[in-house]
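What follows is a single structure, written as structure tokens, with notes after it.
Missing here is one protein chain; the remaining ones are kept as they sit in the complex.
== chain A ==
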Amino acid sequence: MSTATTTTTEQQKKKLCEICKVSRPILKRPKTGESICKECFYTVFEDEIHHTIVDNQLFKRGDKVAIGASGGKDSTVLAEIMTKLNKKYDYGLDLFLLSIDEGITGYRDDSLETVKRNQEQYQIPLKILSYKELYNWTMDEIVKEIGLKNNCTFCGVFRRQALDRGAIILGANKIVTGHNADDIAETVLINLLRGDIPRLQRCVNIVTGSEGALPRSKPFKYTYQKEIVMYAYFKKLDYFSTECIYAPNAYRGHVRDFLKDLEAIRPSIIIDIIHSGENFHFNEEFKMPVQGTCIQCGYISSNQLCMACELLKNLNSGLAKVKLSLHNKKLKSTNPQHQLDENNNQNNNNLEIKI
């Protein structure tokens, strides 16, 4: 760096990887714009996630960590990275794959095949837990019952609990999910648009869930989606890339396109939005609701019944459609349609807290 640069070295530099200055660059890093070689990309990509993990003290030696695996690219890369870093830096973690089978024919059944192949590849235990065994309803059945309007609300609430329950069955004490920087930035904007202050407060936290729920962390919090795709592409990882057949698209889709436009002008925008989210300070009067436990299933809840039990009660009594709209009115939600983050099938907007 400090040596004088002449025109000739300048020209040579142009052809070489900006990091190792040895190999030929084959990609332009989305986060920094540097032209680098494949090996250097793997290194910086993995190192950054390692630093995120270490700086935020996401794990302790001996932790049993369930990796939320959907078969999509984010969670597949997450499984790859977690196994790799665990070995390389000797985190001393017990890793598990945890998949939730929502019961969506033609979508989840196929993606679960990918997860099963991943299990063989990484040689870590896999648990598949289905909505059917937990709630006695598949998403197919729920959609048949309530139609395509609020399906993601049900699915998101159910998935959140299912992950916790699955992790407990596996004996895990922590959960990691594949939410990346793009997902988080998008959620910040969506929560601003919805006026959803409790979620706005939580969504930028790298670790969420305390008081009864398992700590859930996002090692990809600062990782660009594009880099995850690049990593999966160059490593030729086996992942499943079809969207859920019940995915609604309108609102989150708009925000996503908008974010893409912003990013095209200023590549740091994703991190800048997260920075904004991390620097929001909330008015004292908007306190988080007090947490208790659900009288029916024991899951954390701020009401007598947790969201999942509430939704189930209505489903089982055939009231689902009616009740949900009443509930939305109660929430004064301006955009009641709850949408999914299709990329990794993890719902960003976990609904466990009622206002």
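Quick notes on this one:
What we mean here is this: a residue touches a chain if its C-beta (ideal position, glycine included) is under 8 Å from a C-beta of that chain, and two chains touch if they have at least 3 such contacts; residues count from 1.
Assume contacts and distances are computed from a predicted model.
According to its UniProt record, the chain left out of view corresponds to "Cytoplasmic tRNA 2-thiolation protein 2" among "Cytoplasmic tRNA 2-thiolation protein 2", "N(6)-L-threonylcarbamoyladenine synthase", "Signal recognition particle receptor subunit beta" or "RNA polymerase II transcription factor B subunit 3". Considering the full assembly, A:Arg194 is the residue among A:Lys73, A:Lys127 or A:Arg194 that touches the omitted chain.
Residue-level contact of chain A with the missing chain is found at 188-189, 191-195, 197, 200, 250-251, 254, 258, 261-262, 264-266, 268-269, 271-273, 275-283, 286, 334-335.
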